[in-house]
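Below, a portion of the complex is reproduced, with chain positions unchanged.
Should a chain be cited, it is by its letter among A, B and C, assigned in written order, with residues numbered from 1 in that chain.
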Amino acid sequence: MAGKLVRKKGKKAGSAPGTLVFSGASPDAEAHWQLLQYNLDSIEQLNLSSLQQLPPAKPDSVRWLNLCGLPGIAPIEQLGQVFSLHPLVLEDMLNTDHRPKVEAHPDYLFVVFKMLRFHPDSREIRAEQISLVLMEQTVISLQETPGNDFDGVVQRLLAGRRLRGFGADYLAYALLDAVVDHYFILLEQCGDHIEQLENELMTAPTTAVLAKIHHFKREMLLLRKVVWPLRELLSSLLRDENPLIKPETRIFLRDVYDHCVHIIDTMETLRDVLSGLLDLYLTSVSNRTNEVMKVLTMMASIFIPLTFIAGIYGMNFEVMPELGWQYGYALILGLMACIGGGLLWYFRRRGWW
Amino acid sequence: MAGKLVRKKGKKAGSAPGTLVFSGASPDAEAHWQLLQYNLDSIEQLNLSSLQQLPPAKPDSVRWLNLCGLPGIAPIEQLGQVFSLHPLVLEDMLNTDHRPKVEAHPDYLFVVFKMLRFHPDSREIRAEQISLVLMEQTVISLQETPGNDFDGVVQRLLAGRRLRGFGADYLAYALLDAVVDHYFILLEQCGDHIEQLENELMTAPTTAVLAKIHHFKREMLLLRKVVWPLRELLSSLLRDENPLIKPETRIFLRDVYDHCVHIIDTMETLRDVLSGLLDLYLTSVSNRTNEVMKVLTMMASIFIPLTFIAGIYGMNFEVMPELGWQYGYALILGLMACIGGGLLWYFRRRGWW
Amino acid sequence: MAGKLVRKKGKKAGSAPGTLVFSGASPDAEAHWQLLQYNLDSIEQLNLSSLQQLPPAKPDSVRWLNLCGLPGIAPIEQLGQVFSLHPLVLEDMLNTDHRPKVEAHPDYLFVVFKMLRFHPDSREIRAEQISLVLMEQTVISLQETPGNDFDGVVQRLLAGRRLRGFGADYLAYALLDAVVDHYFILLEQCGDHIEQLENELMTAPTTAVLAKIHHFKREMLLLRKVVWPLRELLSSLLRDENPLIKPETRIFLRDVYDHCVHIIDTMETLRDVLSGLLDLYLTSVSNRTNEVMKVLTMMASIFIPLTFIAGIYGMNFEVMPELGWQYGYALILGLMACIGGGLLWYFRRRGWW
């Protein structure tokens, strides 16, 4: 779990803003550019090993340039030159520990958000940064690690004309929507695990359950750091009326926004449920301690006085008249039975068993 | 309780927005359309097996088309074609896990909210989604499961001319009002159960009470997810001054809004009471542990020293002068009584019993 | 305490809005109308058994129509006809479980708020609903139960000309002020009880104290449901600049508003103090358990080893050389004293007593 709470910033403190620093583990050798250029009538798909191979833009066509995996500093600098991006935008693309945000530049919108995946083995949520640049006719997307997050969108573009009839803003929406849809799957998986925890807690509350509750509380904290800013991001996209986003796309963005609010509601509910589980655990531990105490108290309270009586008649005084009585032994055994029975009755009446 | 925390989304992540996917268990074979067409003077009621039987709209009449149960994708697509509804609206109608919301489209308002029912046997609150489309002269309502939620409204329409004198917006209000009125009943039922819990906790705090408190806390979380967005929905209906809602209906909407705020107040009070009960339970467990400990401590503290003394005179040393004394036994018994009485007096003074 | 958490709604769910339903226990036979008609120069007081006896309004006079106790549906319907009140207003007058609110109608303001009384015997706060209609020259007030809440205002009207020099809006303010002043008395009484609780907790923390803390926490929850909406109500009266309220009255309303905020501050402080008391109680229970444990542990730790030693020399082995020693008994007693003293010294050093 090391290094997860606070991710290392790539940028060295004190270095110049806009200085490109690669914050990933190592440049991704397999990183490559995917280009999709389409309009209502035609679509072509290209794999580019470098941006120098980028064909010129066609009028009336939408271009989608997708980079899977971060290839290092040089290709990003080239991207900045080709599309005239602000140095801070390039810096943010390379720094993969960013808060989701949207920045309106004169000619383009820059959006940063997170893809989330739940790893069932380690029960951990892992976040991958996605950067998006939306221009008049072009969408550029960068994924931190190579993945198939956008395969669904690619297939829909290739499959039919429906999605191709909309502009670049709708494509950007479709990518956002694909990511937010993944959040629902994630929450379902977390929800299933939390319900399982609840059942375990009800039947056999072990300390392993406690560690799991703590683990999920932490995962929820990290999830929260990703989803709340996304809501802000979408709300500002809806509110700011950027001309890059056409009015007919706005209603779809509103739909993603509603999904995002729904996700936040569900997430907060899960957090509350987890807090409730912790309370329940703590209370059930107190309860069990109480039960254990009752067993001990009953056993000790019944047998300690009886042992004392037996101890008295085990004393070796020369003058102990009871020892010589014919029915002394029987009497003492009877007395002990009475005392034991009386104490049992007393505990019973107090509702201890 | 499985699957309740997070409901499965019908829509497959990555599929196109506006793709209709049926999220219910299975299409409802008994689902059918009810049509009520009325004005101040006349009212007619029809059961349609398909929308193709839909008679043409009459001027000066209000049409209410009610669908009980979700019949599958095809009828909803037909509905979209007949009334020119946006694909996202149709998608939301079929996806029954939606946050209550209102969407203003150019020609109609689309409202999603929840009917809530409290099942006394399982002590669970179940939510059923209701979708409402309000047009100039038409109201379309869709209920997730066939039910009699709107029977009261139907009967009032059939019974007298009062309700028929208002327009479609008033009908939509009447449907909302019927649902919100149900929430009051629900809260009353929850309130009764919680008071019963409180009494149980005061008289006999068992672990079953704890499980019930936890259960109701969870139900309240789910209730909250339904009622807070409804308040937003109503507030936005009141604020946005949509021309579909006439000024004279606005005062009635304001009344539903007030009811909704009242429900939220009551719900938050119940939540606070439940939290208080949990604290009370935890404290009373600690208290009982303390009581149990006192009993144990008194029994052990009194009899362990006495047993020790008895043990001393049970030793078999050859030279133990006290054993030969005439009143040795009596003296030791007296000493034991003094020690026991002294300890009892000490515990009494410390207020242990 | 039954039925207190959530009050039953009189209105049957699904019935038409504006349908008058009597929600009280039973119509109040003694309910009657009090009329005060006054201007700077004269004042007349009348008891009316029915609104049909209502004399016509005089120009330049203020009319105050006060109804003590709810007489049933018919008189309220009559009131609605005489003063042309909206059906929803009449419904709210009869439904005595309403959230405090203000409604601006074209010709009048409708205000609902609560009179609170603290019953020292049951230590319960009881709320009574008061409805107020403020018109140009007329104030109508309805009290849920007959009471003397407004006697002070009546006496001031009868006594001197000061209050009579102001209009109907000032009268409405005076009634609100009388109710808010009662809240201060209520909080003083609660504060006294809570301080008493605090003292009890410091000196003798019994479980009865715990039940009382819980009880007051619940009372504070109910109080909160009444006072927060009143603040909103007053704030909206101040903000909305209704022409029925003259500028010179506004400063007095501002004063009531300040009092209301002061009450909220005090109430929240009491709530925080109560939470603090619960924490204190829980901690003191843990503390006492710890004290009890120490006593047990010291007694047991000292005497159990000693008893063991005594047990050894109570064994009946034929060959036990120590038993035959001249000073064996004395040696063993000395050893026991050393062990006991050593343990005592050890516990002392750990600060256990």
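Keep in mind that, in the parts below, contacts are C-beta pairs under 8 Å (C-beta built on N, C-alpha and C of every residue); 3 or more make two chains touch, one makes a residue touch a chain.
Here the structure is a predicted model, which means the values were calculated and not measured.
Taken as a whole, the complex in this structure file is built from 5 copies of one protein sequence, with 3 shown in place.
As a working rule, only the chains that are shown with their structure count from here on.
Homomeric contact chain A/chain B: same residue numbering on both sides for under half of the interface positions.
The residues of chain B that reach two or more other chains are 282, 286, 289, 293, 296, 300, 304, 307, 311, 314-316, 320, listed in rising order.
Within the complex formed with chain B, the chain C residues making contact are 1-6, 8-9, 11, 13-17, 86, 88, 98-99, 101, 103, 204, 207, 210-211, 214, 217-218, 221-222, 224-225, 229, 278, 281-282, 285-286, 288-289, 292-293, 295-296, 299-300, 303-304, 306-307, 310-311, 313-316, 320, 322-329, 332-333.
Put simply, chain B touches chain C in their complex at residues 151-153, 156, 162-163, 173-174, 177-178, 181-182, 184-185, 187-188, 190-192, 194-195, 198, 202, 251-252, 254-255, 258, 261-262, 265-266, 269-270, 272-273, 276, 279-280, 282-284, 286-287, 289-290, 293-294, 296-297, 300-301, 304-305, 307-308, 311-312, 314-320, 351-352.
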